[in-house]
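Here you go, one structure.
Removed from the display is one protein chain of the complex; every other protein chain stays in position.
Just so it is clear, A, B, C and D label the chains in written order, and each chain counts residues from 1 on its own.
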Amino acid sequence: MPQSIPGSGTTDMTETNFLLAEFCRNRLALIGAVIIGIIVLCAIFAPLIAPFDPAEQNLRERLQTPSIQHPFGTDDLGRDIFSRVVFGSRISLSIGICVVGITALFGTILGLLSGYGGRAIDEVIMRFVDIMLAFPSIILALIIAGLLGPGVVNVIIALSLTQWPAYTRLVRGMTLSMKEKEFVEAARALGASDTYILRKHILLNASNPIIVLATMDIAQTIIFAAALSFLGLGIQPPTPEWGSMLKAGIPYLRSATYITFFPGILLMLTVLAFNFIGDGIRDTLDPHTKEMTLVK
Amino acid sequence: TDAGQTGPSEQVLTIGMSTDVPLWQNSNFPGGDGRFVWSQIYETLVRVDTDLNIEPGLATSWDTPDDGKTWFFYLRDGVIFHDGTPLNADAVVYSYNENSYVRAQGALQTIASVEAVDDLTVKFVMKRPQPLPLYLTHVAWPVVSPTCVDSNGNFIKPIGTGPYAFESHTKAQQVVLTKNENYWGTAPTLDMVIFKVIPEASTRVMALETGEVDMIIKVPESDCIRLENTPGITVSRKVSTFTDFLQFNTKTSPFDDIRVRKAVAYAIDTEEMSETILEGIGIAARGRPYSPVMLYSNPDLALYSQDPAKSRQLLEEAGWTLSGTDTIRKKDGRELKVSILVGRGVWAARHIQMAEAAQSYLSDVGMGLEVKVLEDGALNQLESAGDFGMILRSGYFVWGPYPRHFWLHSSQYPNSHYQNEEYDRIATAADTTGDETRQKELYYQLQDMVIEDLPAFYLIHEEKIVATNDHIQGYTITSEDPWLNLAGITVR
Amino acid sequence: MALIEIKNLNVHFYSRNDIVKANNGVDLSIGENEIVGLIGETGCGKTILGRAIMRLLSPNVSLEGSILYLGRNILDLTQQEIQAIRGREIGMILQNPAASLNPVLPVGEQVAEVFRCHLGNSVAEAEQKAKGLFEQVGIDPARMKEYPHQFSGGMKQRVMIAIGLAATPKLLIADEPTKGLDKERKWQIITLMSDLIRKRSVSMLLITHDLEIAEAICDRIAVMYAGEIIEIGRTADIMQRTLHSTTHPYANALIHALPKYGMMPIPGEIPSLSSLPSGCRFHPRCAERREDCSQVHPEMREIQDNHLVRCLYRGVSNEHP
Amino acid sequence: MSILEVRNLRKVFTSGIFKKTTITALDGVTFSLKRGSTLGILGSSGSGKSTLARSLLRLIEPTSGQILMMGQDVTHVPHHSLGWLPQKIQIIFQNPESSLNPRMRIYDAIAEPLRIHSICTGDEEEDHILDLIGRVNLNPELLFRYPFELSGGQLQRVVIARILALEPECIVADEPTSMLDASVQAQILNIMKDLQESRGISFIFISHDRDVVEWMSDQIAVMEHGKLVEWI
Partner (left out) sequence: MYAYIVKRLALVFLVMSGVTVITFGAMYLAPGDPAEIIATARYGQDLTPGQIEWVRSTEHLDDPVYIQYLTWLNHIIRLDLGRSLITFDDVAEEIAVRFPTTLTLALASLILSLCIGIPVGIISALHKNAFLDYTTTSIALLGVSMPNFWLGLILIWFFSLYLRVLPSFGSGGISHLILPAVTLGASMAAITMRLMRSSMLDVMGQEYIATARAKGLDKRTVLFRHALKNALLPVITFSGLQLGFLLGGTVIVETIFAWPGIGKLLVDSIYARDYSMIQGCVLLIGLLFAITNLAIDLLYASIDPRIRYDRHD
């Protein structure tokens, strides 16, 4: 177990390295990172890993149970489920990460503005958030799919446009309580600008709940995307994507369970992994958490 | 009968259907599965039997003195509506009045007037000759009682002459019908029929298996074989009038070129499609537009068989060539990529599979296909704008045995993307003659033309599937889709 | 017989990187009706000692030694047994009244609860008793329905005192009951507490930074440094002798840091409890350190009746000049 | 010459949007502070000491009156053109734990003013910080810890160190030691005194502990209900 707390000059460990080391010490987080790492690698090297073209059909070999040749079996059109799951990681991960990235960023900025910018701005943003929350998001998805045509990018846009208010609410609450803190006042006394304070003080302290929300959200987003395709607005066939694979497997839920089983498992693993990572990041960034492993 | 209470000896049939009955007035179209319910309450002047043969309905006979320009229907005597109102010519005149949606619809806009000649004789005057009895078999165009509405014209409740009378309707949940003791025909065998609304197909199937419903309509193909092998469940299947087809946009490249359309027809193996993804349910159409159960369907039509080599050759001839390691053909630097639109709706599940299969067949011959599953509005928009290559559709005909297209026809359907004067002329001629031999001849010509000019490529003649459990005996399935045949059913 | 007798108590916290040795070999006893003051610099382990007696420490702790309460070792008690002792036999006033009152419960309720829990009083009885207690600590009982945020710091502190004294425990551990208060209020509270304590014959462990207060009410004073008690004795002895540099150099320096005595800071840094200096814990900062101070860890030595000091030289040199 | 002059400063807090209530926290405060000297302000809780301290740095906008910083009126200058003010006047708060961001390491907390005002380049930063903590006698070992890992006295020295980075001419200390124990208090106050001697910094020293104020100040004012009522 590494011992030294870095002192100035005595160690060449940079801040990032230090945090990284901290993070790696959290075993679950490490497992999560490894799982995500593997999935990301699968996504990047999908063409090398997948034994078949994910869109290649073989109607004569449809609905085959898992075998050596088709480790996850084949689907209703005789496509190799393993290859589809591997390629599907690209789409699913991009949707999850992009949407959460965009909404977390956007929602956070608006939340900061709302919480820090004074009553007028706050009222305007919060009422807008209320409107967005009360507005059925399917209408928005419908318009976007209609105006831009269906497809991955548009699913991302549609979901992003509807998901941000949660972050805004959260961050606003944090900002409101944070800006009353004395250390913020101290920073103002030092001459820090508002943007500096928002960035360095408020955001840093609000990051825990944002991270927790975001990691939970990645899974929700992938599922929402599938739900959109349930309503005819989502990702277009034959694009392999976990959510739509689950959806397409529904008619075969009882006769060929493996069609939904494997994308389902992958989805679950991803969710688990992101949550582990989220917990890990939170613990790493939070100076108070020191893993209580008994040394004795 | 007291509807709320069912004694042990009472015959109650519970049916699971996919949509609610949107409304009961004849001012609007009863969309979705509502027509299955309508067909128990309301009846038509002319009927079809389970094999689509014409037979008398509320009219015992009909004739046309002038080759289809004027039609006289002679009503059955002694028939009364559920509320005791007698069925007479006035009721028929009321049912087909100018404000009924029947008169506004494309197919029957040709009716000029409807008059009562005497108590039991109705006269339909047409704007042009038309085989009206065939049209009037449509369950959505029935005879309704004038007492359905009050004196202010406000709708009260559905009143027809059918074997079952309307009892109650709980929106989005169920419709309850009770036996019509005064039914003019063979006495109905059930005391009560309950239609339950279960939108999700998988749930419907499981509700049948648990016995919560005794009969389900619209069984998904993927469950069909399994259900057939499930003890205690009987699956009834019959080829219906519905056919799935690929409608081409013949006005723009590449499908403005007949060779490219044909290349599609040669590339696709509709037999394999029906054998595999549809689990052997339905008949491979191989281009044949009219389902074999239809009147005038030509059994000897020269059909397409899959021939990828020929398909490739046709594409080459049309100038779409492959070079190097390309997988998609090109012409003048443009790739051979087209979109196929699929609607979101009851057919979506099978259509998406079929579209994906088509995608694979076509990519084998070097054509790229982009599947777009769309909500109706979006599909509608692309269709009106002509911004598509193909549309995968189902249906297409006037219900009943009578094969009148209304979507290819350029002069009738506003969004048709097929313009062929000859086709329109023959179609109109076939629709205006009352002479059956002449009609047959003209419809045979039309079928040849569809095969030849390929405005659309017909894939699968669908089968209607109804599953029942052991409680039910004596069910006979019909060919016609919106009609549910409950005659002679008994519940154990 | 001593009410509580702490023997060789070691309280160590295990954290990911290091072990925080918050209390090391602490020996302390408190007799009946006695007020013992515990003083020492920030972070030297005073609160930890108090909380160790109550067994109120975070789970990453290891406790060694014994805390005998009327002959029973608190550290061996079961959860139920310690629960029965907390509040009823030993009361505690936690350090930070602002954070130590539940923000969502009315203050009166938080006091009355103790009666219900330990004396089995009915709701009405408990309220009645709480009312009496509020009057005793000088808060209008009409304000019992209010919530902590409606109370000023001094009032909250008084509520904490009321909670600590509610079940008339035999021992009260008061952790800096006057921190952050202005002078008047401070004395108000201290007088109040010592009155109540004397009236009810309660013993007290008073943890404080404020030497004046300690001097005013304590019978004995213990001085703590880096997790160890380095000097303990009667108040007068400690105050007088240390003022005249006759006992532990740290205690001496602490007194000289008061404005009254010249505001002389102790040079150097408080040692980290996870890497304690060898030998005498104070030697790096000690003006009088000698060579072996850094090697030999001094034991407590009685330099006078009931006056013990942990220094190799002080006291010794006194007696043998 | 006086470094800071305050004329007739008033601050009225209004609160509530339906029922307006007003509290006059400062009620015509006037004083001037000579360069290099210390003004002690005594007063009981709620008398307006902290309000005065915050107003001087424009952390609170005074309702009326004037604040002259080295002869220049800073009362109504907009905030964005007040960039130089932090380099002239600084504040030490009562509770060192809450005046440092709990998620920021000590190093970054001290580097903050350097970075905000671009006082030095990135390479020089470390040396600069070592120099600063040297002035307040802080062990460099502590630089990479988080605030909760430090004692109160250490934290207050960190606060002072980061303020010194700006080389202020005047420091307002708002009860800087009331949360600390006697020896640490002595340490902090001695550091402040040393700074005054070595750098000629002026102080406004706020406390309710008469002994401490007397020890620190050249001149003492007593505040009551927002007014300076008595000069000692």
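One rule holds in what follows: contacts are C-beta pairs under 8 Å (C-beta built on N, C-alpha and C of every residue); 3 or more make two chains touch, one makes a residue touch a chain.
Keep in mind that what you see is a predicted model, and the values were worked out from it rather than measured.
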> Who touches the missing chain here, B:Glu212, B:Glu228 or B:Glu370?
Replying inline: B:Glu212
> Looking at the whole complex, which of A:Leu20, A:Leu105 or A:Leu147 touches the chain that is not displayed?
Replying inline: A:Leu147
> In the complete assembly, which of A:Ile121, A:Val153 or A:Met216 touches the absent chain?
Replying inline: A:Met216
> If you put the missing chain back, which residues of subunit A would it touch?
Replying inline: 28, 127-128, 130-131, 133-140, 142-143, 145-147, 166, 169, 212, 216, 219-220, 223, 226-227, 230-231, 243, 246-247, 250, 253-254, 260, 264, 267-268, 270-272, 275, 292
>> If the hidden chain were put back, which residues of subunit B would touch it?
In response: 22-23, 25, 27-29, 31, 101, 104-107, 109, 140, 170-174, 196-200, 202-204, 206-207, 209-210, 212, 344, 375-381, 384, 395, 398, 406-407, 412, 414
> Touching the missing chain, which residues of subunit C?
Replying inline: 51, 54, 56, 79, 83-88, 91-92, 94-96, 99-105, 110, 113-114, 117-118, 147, 149-150, 160, 163, 166-167
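What we mean here is this: only the chains that are shown with their structure count from here on.
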> Taking each chain's centre as the mean of its CA atoms, which one is farthest from the centre of subunit A?
Replying inline: C
>> So the centre of each chain is just the mean of its C-alpha atoms; given that, what is the distance between subunit B and subunit C in Å?
In response: 89
> With chain centres defined as C-alpha means, what is the inter-centre distance between subunit A and subunit B in Å?
Replying inline: 45
> What is the distance, in whole Å, between the centres of subunit C and subunit D, each centre taken as the mean of its C-alpha atoms?
Replying inline: 32
> Of all residues in subunit A, which are in touch with two or more distinct other chains?
Replying inline: 5
> Can you list the subunit C residues touching subunit D in their complex?
Replying inline: 41-43, 152, 179-180, 182-185, 209-211, 253-254, 257-260, 263-266, 269-270
>> With touch defined as at the start, can you tell me which subunit A residues reach subunit B in the complex?
In response: 55-57, 59-60, 62, 76-78, 142, 145-146, 149-150, 229, 231-233, 236-238, 248, 250-255
> Of all residues in subunit A, which touch subunit D in the complex?
Replying inline: 5-9, 15, 18, 181-183, 185-193, 196, 200-201, 204-205, 285-288
